[in-house]
Each structure stands twice: as C-alpha cells, then as structure tokens.
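This is the structure I have questions about; it appears just below.
Every protein chain of the complex appears in place save one, which is left out.
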Amino acid sequence: MPVTPVVEMRGITKVFPLVVANDQVDLEVYPGEILGLLGENGAGKSVLMSILYGLLQPTSGEIRIDGKAVEFDSAHDAIAQGIGMVHQHFMLVPPLTVVENIVLGAEPQRSGGRLDMETAARQVAELSQKHGLEVDLQAKVEDIPVGMAQRVEILKAIYRRARVLVLDEPTAVLTPQEVEGLYSIMRSLADAGVPVIFITHKLHELIGVCDRITVMRRGKVIGSVDTADATPPLLAEMMVGREVILQIDKSPAEPTDTVLTVDSLTIDAADRDLTLLDGISFEVKAGEIVGVAGIAGNGQDELLDALSGLRSPTSGTISLRGTDITATDRRQRIRSGISMIPQDRQREGLILSFTIADNIVLGEHRTTRFSSRLKRKFEAISAYARKLMEAFDVRANDETVLVSNLSGGNQQKVVVAREMSRDTKLLIAAQPTRGVDVGAIEFIHRNIVDMRDQGAAVLLVSTELDEVMQLSDRILVLFRGRIIGEVAGADASLETVGLWMAGHREVAT
Amino acid sequence: MELLGAILSTATIAAMIRSATPLTLAAMGGIFSERGGVINIALEGIMLTGAFTAVLFSTIGASIGLPAGASAMLGVAAAVIFGLAIALIHAYFSITLRVNQLVSGVAINMLAFGITGLLLQLIFNVTGNSPAAPDMKPMPIPFLADIPVLGPILFQHQPIVYVMFLAVPFSAFLIKSTPYGLRLRAAGDKPAAIDTVGVDVHRIRYIGVGLSGVFAGLAGAYLSLGQLNFFSEGMTSGRGFIALAAVIFGNWRPWQAFGAALLFGFSDAVQIALQNAGMSVPSDFLLMAPYVVTLIALAGFIKKAVPPAAIGQPYPAEEPI
Partner (left out) sequence: MSEIHGSSINNLNGDVSESRLPPGIVHIGRSLVALAFAFAVGAVVMLIIGRNPIEAYSALITSSVGDKFSFGETLENTTPLIFTGLTLTMGFQARLFNLGAEGQLLMGALTAAYVGVSFSAPAPIHVAVALLAGAIVGGLWSGIAGILLAFRGVHEVISTIMLNFVAFFFINYMVTGPMKEVTELDIPQTARIAKSAMLPRIFLPSRLSAGFIVALFTAVAVWWLVMKTPLGYELRAVGRNPDAARQAGIRPRRITVLVMVLSGSIAGLGGAVIMTGLFQRYQQGLNPGFGFTAIAVALLGRNTIPGVILAAFLFGVLAQGARGMQTIADVPTDTILMIQALVIFFVSTPHLLSLFRRRKAAVAAEAEV
C-alpha cells in the first residue's frame, strides 16, 4: 500500500506578468523524510515555497495535505494546516526576546487578555529539549548568534505544530559546526514525524543529508532521485542542463610586480568583543588572479570593506605597489587604481533609478573627462556609455534606460563594464556572477581573465567554490577570519579546499 | 528666594500636572501609533479637531437642554470619536494607500486647521474664539483631595486629569503585557515577522493609529473644555509637537514619555509663574526648552533615543503587484 504524502503539490503553475515562475510543478514529501530541493538561483524554488506557505497564490494547480486538497489565501491558512517555514532572511524581531519571538501571533494568555510568558517559556523549553534545539530563552534576538537565531526560527515553526518544515537556504549563514548541528536537528525532526524540505542551490550539501532530491530548473521539476543513486555530476547536469564544469580557457599566469600587499590585517567588531579578521597577510601580483574561498561570514565582508576603503582596520597595513594606503578613503583608492565589483550589485554597485550612462560613470563622475566643476560633460558620458554597452554586451535600447529596467545579468554587466574599463591596477571582484545566467557567467569570467592577461592584479572573493577553482591562479581559504590554507590553482582539488573551508586543517602558521 | 518659592509652590506643581495632561494623553496616543511603525505628526491636527468638536458638542448639548455636566461629557465623547475619525484618515492614507506618513500627517494638520476655522465661522459665526460652552468642572476626590500638599497637587482636578493618570499604566500594560502589545511592537520593528506568522500587519497598525486618535482627541477636549471653556483658532499651538517630543524623549515608552511630559509641563508652569511674577523675558527660553531638550536627547548626549526600526515604512515595502 502506497504511503500518503504529507504534502503534495500537483501541477502548480505561477505566472507573473513577464515570466512563468513555476510551470506544472509536482512535488511530494513523505513522512519521515528529508527532501532536498535543488536548483540554481531563479529556478523557481522560492516561488514554489511561497505558494506552499500561502504568501503567493498559484495561477493553477493544487496543494494536498495528507491527501486532502487545501487552499491557502495567506500564511495564516498555511500555518493552520501545519506548514512551517524558515526563511532565508530571518523573520525575527530583534528587540524582542527569543520566547516572545517564538510565540508571536500564537501567544498563550492568562485571564484578562494578559500574555502568559511563563507558560510560553515552559512550552518552548520542552520543545527545545525534545528536539535538541538549544536556545537562550530570555535573550534578545538582536544579541544572539546567527546559528541560534535559526534554531529560534525552527522552534517558531514547531511551536505552531508544523507538520512539515521548509528550510530555505539554511546553511548560507552557518559555520561548518553549526551546519552539522543543523543536519542532526533535521534528522531528529524527520524521525519525530516532521518531514523537512531543504532548499539549496549548492548540490554538495544535499548528499548525505537528504533521503531524496528533487531538482528544479527554469520553473520546472526536472526529476527526483533517491540520494543513494545521486552523484554530484548527475545532480549538476540536472540542475544546469549540461555538463556543468565549464573549464575556462586560460593560459598559466605570468605574475610580475607585487601590486597589493596586505600585512597582518586585523579587524575587531565595533560592538562586540570579537575578532572578525585575524591578522591576515597576503600579496597579489600583477598578472595573477588570487581567489579567496570560504563560507560566507568568515571575514570576507570585512576584508572587502577594508580593501575598498570603507572600513579602517584595527591594525595592520594595506599597500598598493609599495605605498601604504591604509589611511586613505574610498575616493582616494579609486583614484589610485583600485576597482571593485561589490558583492551585492543592487545595494552597493548601482543606483537603480539612474540611467545606464549615469551608472557607468559612477565613481569617475568628477574626472575631467566627464565633468568640469560646474557642468557635467553629458556628451562624453553618453558616448562612453554607448561604447561600454557595446563592448560588454549590455542589452538595452540605449544608454538612457534606467538600470532598474534591466535584467540581473545586464545589471551586473553594467557594474563589470564600469569597473573593468578604468585604468585599473587592482580589481577586486566579489561574487562577480551572483544571480546571473550561465551565458553572463562565462562572459564575466572571460573578462576577468582578460583583465589579468592585460597586467592587472585580480583578487576574487567568492563563496562559490567552483568559481574560485576555475579562475584562480592561487587560492586562499578564509576560515574564521584567518587564512587557513593556500594552494596554487593548478594543484587545488575540490576535496582539499572544501575541507579547508569547513575548517578541517591544523591552522597554518 | 521668594521667586523660587513662587516657582516651587503647590500651585505651580498642580499647574505642571495640568499642563502635562494634554501632553501625556497625546503622547500615549503617539506611542501607540509609532510603536506600530506609523509616524504621527498629525497629533497636532487631531488635538485641534478634538478641541473644536468638544466645544461644538458641549454647546449642542446645552442648546438641547442637557445639564452643563452632561453637555461637557457629550463634548468629550465627541472629541474622542472625531479624534478617532481623523486618525483613521491618517491610517487610511499612510497604511492602505501607502502615502508617505509625514506628508499625510502634514496634510491632516492643515486640514484640521482649515476645517476647524471654517466651521468656527460657519457655525458660531465668529473668527478667533468661539462663544463659551459648558466646561469640565474640577472633581475633587473625596478624602484624598484633603490631604495636605498631595491633595491639591493630585486630587483636585478635572476628570480628564484622572483619566490621564490611568492612561499611563494602561498604555504600559497594553504594550508590555498583552498579545496586542507584543504584535504592535513587532509591527513597528519588523512587520514581515508577524506577517509571516499569519498576523495582519495593517490591522495591528490601524488599531495603533486609531488609539492615537482616541487619546489625542481627548487631549484636545482637555484644552478647550478642561483648561478653558471655549475654542480658539489654532489653540493647540504646537502642543501636538511637544507631545511628539515627549514620545521621542521618552524613548517610545509610556512611563518615560509621562516623565518627559511632566518635565515639559513643569517648564510651562514655571514660565507662567514667572510671567505672573512680571518676568517675561526668559519665558521664551522656557517655552523652547522642550524642543531643545528633545534635540539634545535625540543627538544622544543624554541617552540615545532609538525609534522602532520600521517606523515610517509602509508594509509591504514594495508595492503589491
């Protein structure tokens, strides 16, 4: 007799004005299992889960819980039917305590409509013990570490008697230890009768944790496989539709002069007693690409801010071609030839309500080429923008189009075009291909290599290990604010670097 | 020395309570609105509306033959209802229509000023001051009122003052100890957090803004029927903004805002005492004191005032498709 799935989604289609985000998607979760939902950014995973959680309504299709059809008009309905969700960005209220956050919206009450926080604390403590979800009940959420915040989110769902738990990219913010802890929590939940849907775009994570893996691509389900039958190449092919490891064609590096020297760079947190970057030293030479690998949150943000001049280090020095530039600010560093592709283009790289032309000259807008003191040189700006749009294949009618109207890939190309067309001595590329399509990835990678071949020093900071492996001539691995290992790009193996990223190494030096 | 005696007399302290009453009430209202994430610079206009409708309905009460006390009560009830109505306009524009909350607040203030002036002229056929209406009479509390010193300071006031005394613990209780309060705080700090657990953010915010209308309307009634017995054009003269200052100075917490209102009320009472003593010059500086103190507090030189994180932001942040 077949087992009835706890949750079944049948023929889910969601059409937005310009895109079909989900196209006839089928998905089922069985009791006791951990289901991996794999797909690239934009494959439709999040939309599908938003539909399951009642935040979006499907254009067509059906959701069944325990075999019974249900309809969700809001998250409220979905919660009532036992759907629990831990969002990628935590939905917690920072100034409230852990208990308050957990019971919010379903608060136990005493007579007279008063909150009953004692009961709440007792109930939460029970749940927390039962599932090994260790939290500090009375701490304010703003004071707790990320890993605990995630456990709070899980407790929030279980407190609402979730019968299935959806975890959206849960590992992105965790340290390896916390990831291991999370996996055992997931297993314990599944065994206790709460199946888990584990959403990720990192295929390596799924094997070993999940029982079954469903892969999505371009809004469709490509297929489901049992983990026992799954191998990374197979999953990768399902995910991107072709052999994934596109080996970029590049000649060996010919490094010359040292461009960037970082010496004993240390950054302490401003508000906590915590060292975020712990005395790291390295060099980048002209004509080489140095990749910095690591799981997000291991000091990359601080390193990038320090190098771009947005944050002064607690100690240590940064030199450019032998000149100490530690004390200079962002403006001076742009002038001295440091270009920067920031990790979040929409937040740091672009002004969305400006035109392409105005974005192309951002940072150089005061140079004599584009402006006099009292008037900007609009013709020069337009001509330059058109030239770069052509060279970098930015697809838009003309340079007066607002950047907000461009696709993600084209937006990123605007940033890349701007930063790569300067007289650049050092290019810092942070997550240069995040959230862009495969074609744009290849294009951007090609340009980074060309940049190197023209004699620029390139520092690539990326949490995508594949990207670091493909592009780098040397690889540094950041772990907890330290460089835990260094290896030549040609000698690096996925396994070694992966282990270093997870902290599995006697700390070097 | 004599001057100091006059300033710190029982009468001045009682005057402080009276000056602090409308400020406290409006501040409690401001807290409900702002803790939920809706900036309320419309307090001024809501108070003005309350002040006018109180006089209007008190007059109506008298004209249909109600006794003076009942007429005044009718006026107060009307002030609360109209205060609520005006606040709901603010709520509709800033929550539902997602109009900038500051812009909506400014427009409400202008509207209240215009409409009260217009109606004053149309109904009472005067400009400036309305005719006298039945006002609120002091209601000394038996026994307590006779306690020396404390009696005159605390227990010989109009009923609205006693309401104010109750409003502070009530507000603190509602915000701190009830599910609604918890949700309100969440709505002001991270509305998405309660939306994703299935609580209607708009509903929570509407109630908060509505409460601000109730309290500010009552504050207005106190100005016209409590302190005086007539309406005068623009009679709030910035008290709504002082109440807002008390909210901020009180770090968006009821007891602290009450403390701020008392402080501001004190500076007002001293100013009046000084003026009565024939010293007019420093009064301007005492009058500006609440604003200066609030600026200093905001700048973090006393203690940093931290507004709710999502204040001023419509929800959801992006316009729905």
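Odds and ends about this structure:
We call the chains A and B, going by the order they appear; numbering starts again at 1 in every chain.
What we mean here is this: a contact is a pair of C-beta atoms (placed from the backbone, for glycine too) under 8 Å apart; a residue touches a chain by one contact, two chains touch by 3 or more.
Everything numeric in this text was worked out from a predicted model, so none of it was measured.
Shown chains touched by the hidden chain across the complete assembly: A, B. Touching the chain that is not shown, out of B:Leu97, B:Ala132, B:Leu150 or B:Ala277: B:Leu97 (per the contact rule at the top).
Here one chain is not drawn; of A:Asp116, A:Glu237 or A:Glu348, the residue touching it is A:Glu348.
Of the candidate positions B:Asn129, B:Thr178, B:Asn251 or B:Gln313, contact with the hidden chain is made by B:Gln313. Within the complete assembly, A:Ser308 is the residue of A:Thr171, A:Thr214 or A:Ser308 that touches the hidden chain.
The residue from B:Ser33, B:Ser171, B:Gln256 or B:Thr294 that touches the chain not shown here is B:Thr294. Summarising the interface, chain A meets the missing chain with residues 308, 310, 329-335, 340, 342, 347-354, 358, 362-363, 365-366, 371, 373-376, 402.
On the side of chain B, touch with the chain left out of the figure occurs at residues 39, 41, 93, 97-100, 102-104, 106-111, 113-115, 117-118, 121-122, 238, 241, 244-245, 248, 280-281, 284-285, 287-288, 291-292, 294-295, 298-300, 307, 312-314, 317, 319.
Here, only the chains that are shown with their structure count from here on.
Computed centre separation for the pair chain A/chain B is 47 angstrom, with centres defined by C-alpha atoms. Against chain B, the residues of chain A that register as touching in their complex are 16-17, 53, 55, 74-80, 85, 87, 91-96, 100-101, 104-107, 109, 113-115, 156, 160.
Residues of chain B touching chain A in their complex: 177-179, 181-183, 185-186, 189-190, 192-199, 309, 321.
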